[in-house]
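The structure under discussion is supplied below as C-alpha cells; questions concerning it will follow.
Subset of chains shown; positions unchanged.
The chains carry the letters A and B, assigned in the order they are written, with residues numbered from 1 in each.
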Amino acid sequence: MAEELSFPTGIGTSDADQIRLLGQDLAADLMGKVGFGELAFWLVAGRRPSPGETRVFEAVLVALADHGFTPTAIAARVTYASAPESLQGALAAGLLGGGSRFLGVTEDTGRFLHDTLNNSDISDVEDLATHAVATAKGRIPGLGHPVHKVQDPRTPVLIAIAKEEGFYGPHLRLFEAIGRVHPAILGKTLPLNGAGVCGAALADLGLPVDMLRGFALLARAAGLLGHLAEERRTGLGLEIYRTVDRNAAYVAGKD
Amino acid sequence: MAEELSFPTGIGTSDADQIRLLGQDLAADLMGKVGFGELAFWLVAGRRPSPGETRVFEAVLVALADHGFTPTAIAARVTYASAPESLQGALAAGLLGGGSRFLGVTEDTGRFLHDTLNNSDISDVEDLATHAVATAKGRIPGLGHPVHKVQDPRTPVLIAIAKEEGFYGPHLRLFEAIGRVHPAILGKTLPLNGAGVCGAALADLGLPVDMLRGFALLARAAGLLGHLAEERRTGLGLEIYRTVDRNAAYVAGKD
C-alpha cells in the first residue's frame, strides 16, 4: 500500500552534515556549552532552563541518585551477576523497580500538590494545607520517611537552594505549610520526605507532573551505574543470591 | 541459620540523621554543589572529576543523548503507548535496545583503542595505527557512519574540547592516526564516527572501558525521556504500530 507517512518530532534528526537536537545544531551549539542536566531538563520541558533552574534541577537529581541497597540496586546487581554480558539488561532491571512504592513519592507528591493548588480556590496557604490534610484522610504523599523519622536531611537543603535561586514557588510553599499544620490534624508529627520535596521543587520549576517519575528514574540510572561499576569490581550479587538461597525454608505445596 | 552477613559498599548508605554518598554528606556536601554529570562520573570512577574532565564528560553525554527515531526510541514509544501507566517500563524497553549494534560503538571503540595501546610495544602512533588497521581485517570499531558519510559533525568538536581541557590523550591520538592511515590500507576513506570518538574521549578520562556502554545508556536515558514527554503530548507510538500492522503481508505458515 502506498501511503504518505509523517512522524513529526521536535526532539532530534540528522542528515549527512548536521545533527539537530531541540532546534539546535548539536555539535556547534550544544556540545561543550550545555551541561547534561541542563539538556535533560530541556528535552522534557521543551525549553532551555536558566542557570538558577539548572542548579535546583541538578540538586534534585543529585538528591535522588542513590539511597543504598534499595530494591532497584539489588535487582540490578543480581541481574548483572547472572547476565554480565548485558549491562543494559541489568540497568533496565533496576529501573523497573522504580514504581509506586520506592521511587513514586517524588511524582506522587508533586501531583498531590499540583492538584490541590488547581482544584481549590482557597487563597491562604495555611488554610489550603489544612484543607488538604483534612480531606486526604491521613494519606499525604511525601509525609514521613521510614529511616529519617525526625528530619530528612535533604529537605532543608533543597528548600534553601530553591530560595537562593528564586524558585521557591507555590508547591514548596504548600508542602511546607502541610508540614506545619498536619500535627494538629493527624495527632503526630511527620517529617517532609526529601524525595517529596524534590517533587515539589520540580513542580515549582514548571515541569509536567506526569513526567516527574522520569527524573527520579534518570537520577537513579546514574546511581545504578555506580552500583554496577562496584559490582564489576567486587561482586555482591552472587552473595545476595546465596544468602537468600541457603536460607530458603521449603514449605511443601498442596496437591 | 544464624550467620554473619556483610555487604560492603562504597556507594551510599543512610541513618536517621544523614545520607552518605561516595564518602560525602549528601545534603551538606553534594546537593547544590555537584552537577549531575559530575556525580555520574564520580559514581562510576570512584573519584571526583576536575572541572575540565567534567566538561569533556558532559560533552560526551550531550553528544550521545539522542539520534532521532532509533530502535531505542521506537521501542520506548510503542511501549509507552501500550502501557502508559508504567513510565519505567517504557524507559527500560528503550534502554534494552542499547546493545551491540546501535549504542555499542562507544564501548567497542574505547575497548579497541585500549587493547591496541596495551597489547603492543610500538611507540610511534602512526605505526601503531597502521598495525591496528592492518591486523583488524577491515573491521575497525568507530570507523564509518551510516548517515555521516564524509564527516560526523561531533568528531572535530569533541576533539577540540578535549584539547582545550587538556584531556587529549593516547586513545584520541591513536583514533585520529587511524583516521589518517586507514585509507591507504583499506582503499577507501571513512569518517571517524562521533560515538566512537566519545568512547576514545571517555577512555582518555581514565574511565573503565567495561563501563563505557553505561555512559551511552545514561545519555540515552535523557533522550528517551524527551521522546516519552513528546509521546505524552503528541502520541506517535500508536501511529507507528498502525503503520506496521496495516502493511503486514501475511505469508501462510507451513503444515
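Following the convention adopted for this analysis, a residue touches a chain if its C-beta (ideal position, glycine included) is under 8 Å from a C-beta of that chain, and two chains touch if they have at least 3 such contacts.
Just so we're clear, the structure is a prediction, and the values are computed from it rather than from any experiment.
K.L.:
For this file, with 2 copies placed, note down how many copies the whole complex has.
P.N.:
4
Operating definition for what follows: only the chains that are shown with their structure count from here on.
K.L.:
Superimpose the Cα trace of subunit A on the Cα trace of subunit B, which carries the same sequence, then give the rotation angle to the nearest 5°.
P.N.:
Nearest-5 rotation angle for the superposition: 180 degrees.
K.L.:
Could you tell me the distance, in whole angstrom, between the mean C-alpha positions of subunit A and subunit B?
P.N.:
Result: the chain centres lie 22 Å from each other.
K.L.:
Flag every residue of subunit A that touches subunit B in the complex, lowest number first.
P.N.:
Touch list, subunit A to subunit B: 1, 5, 7-19, 21-22, 25-28, 30-32, 34-37, 39-40, 43-46, 55, 58-59, 61-63, 65-69, 73, 86-89, 91-93, 95-99, 103, 147-151, 153-154, 156-158, 161, 208, 210-211, 213-215, 217-219, 221-223, 225-230, 232, 234, 236, 239-240, 243, 246-247.
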